[in-house]
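All protein chains of the complex are present and in place, except for one that has been dropped.
For reference, chains read A, B and C in written order, and residue numbers begin at 1 within each chain.
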Amino acid sequence: MLFLPLLIPLATAIAGLLAWNRRKLQRLLGVCSSAALLIVGLMLLATVQQQGVISAQAGNWPAPFGITLVADLLSSLLIVATGLMGLCVTVYSLADTDTRQESLGYHPLLQVLLLGICGSFLTGDLFNLYVWFEVMLIASFVLLALGGQREQMEGAIKYVALNLIASALLLAGIGLLYGVTGTLNMAHLAIRLQSMPHTGTIPVIAALLFCAFSIKAAVFPFYFWLPASYHTPPIAVITIFSALLSKVGIYVLIRVFTLIFPQETLAGQPLILAAAGLTMLLGALGAVAQPELRRMLAFCVVSQIGYLLMGLGLFTALALSGSIFFMLHIMAAKSALFLTTGVVARLTGSSSLAELGGLYRRYPLLAALFLVPALSVAGIPPLSGFWGKLALIQAGLQSGQYLMVAVALGVSVLTLYYLTNAWIHIYWKPAPETAAKLQYLPPHRRHQLLAPTLLLALFSLVLGLLPEPLFRLCHSAAEQILNPSSYITAVLGTLP
Amino acid sequence: MEPVLAVVIGGLYAAGMYLMVRRSIVKMIFGLALLGNAANLLIFTVGRLTRGRPPHIPLDATLPSLPVADPVPQALILTAIVIGFGVQAFALVLIKRVYQTVGSDDQDVMVTENQGLATRGTGREGQGDEV
Amino acid sequence: MRIAALLSIPCGLFIWFALQIGAVADGQVLQSSLAWLPTLGITLSLRLDGLGLLFALLISGIGALVLLYASSYLHDDPHLDRFYAFILAFMAAMLGTVLAGDLITLFVFWELTSLCSFVLIGFDYQSQASRKAALQALLVTGAGGLALLGGIILLGQVAGSLELTTILASGEQVRNHALYLPMLLLVLAGAFTKSAQFPFQFWLPNAMAAPTPVSAYLHSATMVKLGVFLLARFSPVLGGSDSWFVCLTGIGGITLLLGAVRAITCSDLKQILAWTTVSALGMLTLLLGLGTPLAISAAMLLLTVHALYKSALFLAAGAVDHGAGSRDINRLGGLAGTMPQVALASGLAALSMAGVVPLAGFIAKELFYEATLQAPTAATLLTLVAFLGNGLTVTAALLTGWLPFYGMLKDDTLHPHPVDLRLWLPPLLPAALGLLIGLFPGPAGRLLMAPAAAQVAGSPLPLSLGLWHGFSPVLLLSLATLGAGLALFSLRRPLLARLQPSQPSAGWDTERLYDWLLIGLPRLALGITLRLQSGRLRYYLMTVTGVAVALMALNLMTSSNDDLQLPRPDGSLHEWLTALVILAGALFATITRSRLAAVASLGVVGYGVALVYILFGAPDLAMTQFCIETLSIILFVLVLHKLPHFALLSSTASRLRDLVVALGVGTVMTWLVWRAISQPLVPSLSTWFLEQSLPAGHGRNVVNVILVDFRALDTLGEITVLAVAALGVYAMLKPRSGGEGSD
Partner (left out) sequence: MHSVILATAIRLLLPLMLLFSLFLLLRGHNEPGGGFVGGLVVAAAFALYTLAHGEKEGRRMLRVDPLRLVASGLLVALVSGLLPLLVGLPFLTALWSSVPAPVIGHAGTPLLFDLGVYLLVAGMSLLIIFTLMEE
């Protein structure tokens, strides 16, 4: 069961490679596989809810020697999200991706990306995590570079260079950790590190890994690669990147710094909180400065990462559950924004605020599809973003982190500003005279574009109106990760 | 020998880093290659060195005769080398394509990400935030 | 007709609320709640008490009138359906706010009103003024809302519950808490932005860009009063302290005067009404700040009366606009002939606004003066402020209720025509109600104001309203007010003429602060972003590695260094040589100007590393490294000959800087490795692998067994990477050989 989230995309990717020139088949396979992934994710979630943390050993070798796959609530929630996002994006790209990209293996690459993401969420082995990171990374490299205009190339080189630095740091960190502890299994590491004095190299390795993951997660001051590259590739690609890639970084930060390293090894909360605050603030300022939608949204992605990190910095069950909820919310809401932007760009041929306008009258649905997720991202109740923020703010006030809370609230105002301002530009402002004629979209294409967008926007809305079921799950997930013994027992059998 | 190798590792990191931050992206790929070697050597060294004894089990035994080199770092490095090679090959071709599309290997030419930003400041001047 | 069906919603609500009057007046509080987010202890709960009921009646009643009115006023608008949807949503949001029984419920609906007002103010989205005003209203109230959120969460934490009933009972605890002042200020920020108090007053007149029905609804009766509602709601908890008194009376007083003065300098009917609304909101804030039973009663009455007359006046102004084609009092006149019903409505409403016997406004003003005269401190000053404000209000009442309807039509190009029933009935009804309450104040006071005031005060209040209070200083003040207002009205033109050149509004309006922010913020953002996100990759790289290494160095330095015992460098000559070769190769790669030499030195490094692997028992590694290195060299050569020669691009200074950074990185890494290898060796996994390799893995090459069996999942991932890398290379080069350029 635990292997299915890896096997499905891998098998699909292989099938896609074998059916290299048969695009229709590749497309069909892609959609089926993502749907299957979603279903498997849901089954996994149900199992974990019933049985607690579950684990499986690759090759039937006992932990900590063989590679362990582990699913707790957090990772199974994220697998579900991956399946959902994969499905939405795959359907969307049926209409959005041009034939040339498809003929260069777009769909198999997407599956490999999903493979890497699922692997990172499920693995219980630090080196295996590195491998999945690389799988994810190389797939994202290629997806990013498919196409090949100048902007895209420039974005790709920055993305590649900075992410490779992260990989190098990560690899060094893992090697050092093995040298110091003699193990790679995360649960085993947790136990070994508990019994070791937290002096010497361990804090340094913790800092090293923190930096490596922070680069992946696009945290200040490591986020440069994200705004530098996210505006260039096709919108479907960027949607899945923004929804999942940086979240993997955050997931791993949460995992590693709750499970492996006891909290005190991190140089300290203030540092994480400062990074979180600056990420929020500078991301939002970047978004304010951008006159082009995709770039604005790229900065918006950065800004929201700050909130996710804030939960880790506060380190309470409430804060972490807020972070987890926020992570799931932001995947849906932000993706809906990106996808709508893609539709707008397809209609008008532009995503620059100055060149857009006047879509409100003819496309009220499109207007709502932008406004609802935008307000959700800004944290306006009763949309999904509000609850995550509420939990974070409550947690922040409980911990007496008033400055952090003030920044979080202030950034919400900024977010509200730039997103509604953009909305006004796109929909209310009359179209400039220079604007090109609107493109016609045939109905089947329209449906392929709008169905996933609508689904995600509705998800955000429903999640806002009925937050309890998911929030309860997130809260249990947070409690689970704050109490690693269940994880460790699930992997190693008994607590030594 | 480990302390010496530590210096070698440091040297590789320094050289790799220096090459990475050159303006020419062609040099970057050399930097990447050096960093990869540095990381591998680091894993190797930190996993402790054992002279000459590979982790192989002789034909007439069921256990290797100790002391023997630690096989785990070796396996890790092997994986890392291969992954590094794949990524490096891709990066190499990417750099070539970047050079072809941009027409230069100078990083300072690759700043289209801020296109339109610099002009925006002046465009806003008179009218405030035009909505 | 559709409008009838739609009207049934607010009418039905109004009737239902009206039916609850009896029960609520007896002191009952109806409550109902629904678990919403139990994990966070959040319920969706509603509570109907005196205060909520008063507001609910106003909201649903005026809502019904506005809906009826809009069906005629906007009948040819293409987005009429959207309008109905928005306005009903808005009504729901406001009802939710005033009926909320829980802080989060309150906040949720509070934000929803901001949102709805955004789409309503921007309803005429084609006009830039509308768009700007909509954004402005959203931002100002939205920012206030977020401050409020902080405030109520703190409040909830101090009181231990988000439930309103509990919070209302824990006033003592809250006021004595260390965080009382921040809480108060945050809540006030929410209330003041919503109710357009100084310094946030500017958004309200700008929001007049909305269609008149919206203005009537948002700015007379309801949305802007939510701020006042909030103050009233939290008065038992947060009120009664000195800071409360100072903030509310101070800000309220300023707003009162500011609004009143601005009102009489305008010539657009809606602008005048908007500024008088600001002024009235100031009065209400001031009264709530006083916090005496008398003041609270006055506030409740004034609030009701104001809602009635102001909605009537707004709707009448819209009717005038619709019938005569202008809202400029300098162009209008004599409209009583063409639209007598509108003139009647306006007249009644204006009289109420001016506080003339026997209208309800008179009673409100009397109570107002009584409250200020009996204020615990600064009674004289407050009375003076009240007097000035009321006097100016009288003038404004004349401007809106008299000028357009009597005298001569001043602009001949206008062709006034009568308006239909749906345009004159909605203003007439509330205006008439004002008269009715004035004539029979007792029942209204007992049934509506007293229960509301009791909620605000936190305890039942004796409240009996009467038209006649006997000859008292208050009556004298009332008369003097009327006189002053009349006098000002007659002197208005010459006064304005003298003020005009100096542009009274230009110098000190806080709106300029907003504009400045809206221009300055993007500029600041742009500056910061251009600096950080410079587009130059090597600065990104340098920052990223620099910070990472600095963080590590910091940790290296702070953690104890006692355990650092370097083993003495040992090793044979060929080992040392290998190390030297690697270093030399790396060094040469950095300094050479030839590409081929760089490739060669890279090869030297690679082969050198392979040698190390051989020397220390890793033949598999060495073999792989040799193969890979060879293949890499081939690839490098294949690719590099199409790339430019190395050029010397950087200046010496920047090379020096890079050198320092690079050496820093190298030093930290060396240091770290030293530290790691001087730690005691712990038993690692490898013992198990060595033992199990043959019996369980059926292989003698332990490394290979690990790769293909023990850790085969890693290898599976690894070959996936290879496959994708190959695909990537293929994909990047393929389109070119196909002869097709970029699309």
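FYI, a contact is a pair of C-beta atoms (placed from the backbone, for glycine too) under 8 Å apart; a residue touches a chain by one contact, two chains touch by 3 or more.
If you're wondering where the values come from, they're calculated on a predicted model, not measured in any experiment.
The shown chains contacted by the absent chain are A, B, C, with contact judged over the whole complex. Looking at C:L421, C:A487 or C:I634, the residue that reaches the missing chain in the full complex is C:I634. Remark: the omitted chain is touched by one listed residue; of B:V21, B:A38, B:V68 or B:V82 this is B:V82.
Taking the complete complex into account, residues 3, 7, 10-11, 13-14, 17-18, 20, 56-60 of chain A touch the chain not shown. Think of the hidden chain as still there; on chain B it touches residues 54, 56, 78, 82, 86, 89, 93.
Although one chain is not displayed, chain C still touches it through residues 619-620, 623-624, 627-628, 630-631, 634-635, 638-639, 642, 697-701, 704-705, 707-709, 712-713, 715-716, 719-720, 722-723, 725-727, 729-730, 733-734, 736-737.
In this text, only the chains that are shown with their structure count from here on.
If each chain is reduced to the centroid of its CA atoms, chain A and chain B end up 24 Å from each other.
The centroid of the Cα atoms in chain A and the matching centroid in chain C are 26 Å apart.
One simple way to say how far apart two chains are is to compare their mean CA positions; for chain B and chain C this gives 45 Å. Shown for chain A are the residues that touch two or more other chains, namely 127, 131, 134, 138, 141-142, 145, 148-149, 157-158, 161, 165, 172, 176, 178-180, 184, 227-228, 289-290, 421, 424, 428-429. Residue positions 20, 25, 38, 42, 45-48, 72, 79, 83, 86-87, 90, 94-95, 97, 101, 110-113, 117, 120, 129, 131 of chain B each touch two or more of the other chains. Contact residues on chain A toward chain C in their complex (touch as defined above): 10, 13, 17, 58-59, 61, 64-67, 98, 100, 104-105, 108-109, 112, 115-116, 119, 127-128, 131-132, 134-135, 138-139, 141-142, 145-149, 157-158, 161-162, 165, 169, 172, 176, 178-184, 192, 199-201, 203-204, 206-208, 210-212, 215, 221-222, 224-225, 227-228, 267, 282, 285-286, 288-290, 299, 318, 321, 360-361, 364, 375, 380-382, 386-387, 390-391, 393-394, 397-398, 402, 405-406, 409-410, 412-413, 416-417, 420-421, 424, 427-430, 467-468, 471-472, 475. By the touch criterion stated above, chain C contacts chain A in their complex at residues 35-40, 78-79, 82, 104, 107-108, 111-112, 115, 118, 122, 125-126, 131, 134-135, 138-139, 142-143, 146-147, 149-150, 153-154, 157, 182, 521-522, 524-526, 528-530, 532-533, 535, 537, 540-541, 543-545, 547-548, 551-552, 554-556, 558-560, 563, 669, 672-673, 675-677, 679, 681-686, 688-689, 692, 709-714, 716-718, 720-721, 723-725, 727-728, 730-732, 734-735, 740, 742-743. Across the interface of their complex, chain C is touched by residues 1-27, 29-30, 33-34, 37-38, 40-42, 44-59, 62-64, 68-72, 74-75, 77-79, 81-83, 85-90, 92-97, 99-101, 104-108, 110-114, 117-118, 120-121, 124, 128-131 of chain B.
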